[in-house]
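All remarks here apply to the structure that follows.
Only a part of the assembly is drawn; its chains keep their places, and the rest are absent.
Think of it as A and B in the order they're written, each chain with its own count starting at 1.
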Amino acid sequence: MTDTTPQRVQAALLQLDNYGPWTVTPEPRREPELQALQARLYADFADFVGGRDGYVFYGRFDNMVALGGALDRSAYARFQTRVENRYPVTASIGVGHDETPAAALGAASGLLQEAGSAQDGDRREVLAVDGPVGATGVTVAHFDVVDATGTYTDRDHAYDVELVVREVADTLSRYMRTEHDSLSYFVGGDNVIAVCPDLSAAAFDRAVEHVHDRTGVRLQVGFGRGTTAVAAGTGAKHALETCREADKRVSAAPAASD
Amino acid sequence: MTDTTPQRVQAALLQLDNYGPWTVTPEPRREPELQALQARLYADFADFVGGRDGYVFYGRFDNMVALGGALDRSAYARFQTRVENRYPVTASIGVGHDETPAAALGAASGLLQEAGSAQDGDRREVLAVDGPVGATGVTVAHFDVVDATGTYTDRDHAYDVELVVREVADTLSRYMRTEHDSLSYFVGGDNVIAVCPDLSAAAFDRAVEHVHDRTGVRLQVGFGRGTTAVAAGTGAKHALETCREADKRVSAAPAASD
């Protein structure tokens, strides 16, 4: 991890075009249908980007995020066509590259905002990319709660467990955003994934400590580096297994897993 | 709203069996594949329950929640078979009925916990119901952020907007849980849906006020009652449209929409 070249990460922001108005036109659509639509579109995005080794997060569902991929303009254009061919809605996509995930997503956000409002009926299927694919590497950290099942799921009210997990995810997310220009997302169960610049084990240890101080909940974390999110994240998952087995709080993947 | 019979609501907790271990056996599975699996299973649950007029929330994805339906045991059993026929994982379901959503989901939680651990390899496809369908009515409130697009989405970093929305959703959720035994979920965009016992407009106004005090974000809310979540929620959606058009903070659906 002494490579002096800074990592450069790709972030894509997918925004459904004029989605809010669509959900209530001509009258409000049944909520479960909207939930199903959003979830399937997200699953398709995960398939598409994941098949090209990037990670996808549902964000606010009408604003989804892909991180750590190396897709070129034509790949994103093809996904837009897939959405158009499959759904009653369309999507605009902004793609940014920068040294940190937060800066890259900021660039992507800015590109879409320049192209028009998310609720502008005339802004449709914009694809704005800030340059050629400049992705060179990414660090992924995979956190979970120590013995979540025994401590929470099998004992507490399901909703209260969810509130705890949400609080943990948000506390960690704010810390990683502020301290490390990293983007963290709850991904189900008691898992949070952070997409980061090149950080040390000590940095992750401090993050875990911070969450414990604020919430009383103990996390463990595995992290890895790679040229793509899947490569880095697979290393992180293996490292997290090491935490579970060896009762460690932080574990690094043995080597860059490309 | 002077009906003296207390509402009685149905809550179902769907829990994937031994899911955590499955995700890392024999080795960690690619994250985007897990995301896609969870999202599609959620979409199928939304279709199934939504087709019977209940609402579904993704919760922690390995623990999903259905509220405000009136499905009997055989319907949930059929959904379990559907999962078994379609996915590499299986699901256990607990179903509770009580006067408040929180109490009903607590009953559902307890039934599953009594049946064994969420990570017990031998606990598989449990279906535990606390009695015959006792659902008689539910109140649904649909909140969103006043001018979210203009104030946030079109101006700020996409991630920071997401953090704001998460904070709003969690602040509202804790308040509604504590004060009103209600269960609130972020459902995409800037929308939060709360499933509640019979509450007054004043109660919702105080909730909006509470969120504004804590976060500085202005919400508006429409609410409705009905025998099912879809009936109540459709009323709530229409009422929320009234808020948007008439610049109101709280709006009730004109009448019980059954």
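Quick note on the criterion: a contact is a pair of C-beta atoms (placed from the backbone, for glycine too) under 8 Å apart; a residue touches a chain by one contact, two chains touch by 3 or more.
Owing to the predicted nature of the structure, the values given are computational and were not obtained by experimental measurement.
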Oligomeric copy total, full assembly; chains in place: 2: 4
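Rule of thumb we're sticking to: only the chains that are shown with their structure count from here on.
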Euclidean distance of C-alpha centroids - subunit A vs subunit B, Å: 23
Contact footprint of subunit A on subunit B as seen in their complex: 13, 19-20, 24, 27-28, 30-40, 42-44, 46-47, 49-51, 54-63, 65, 102, 105-106, 108-109, 113, 117-119, 149-150, 153-163, 165-167, 169-170, 173-174, 177, 183, 187-190, 193, 229-230, 233-234, 237-238, 240-241
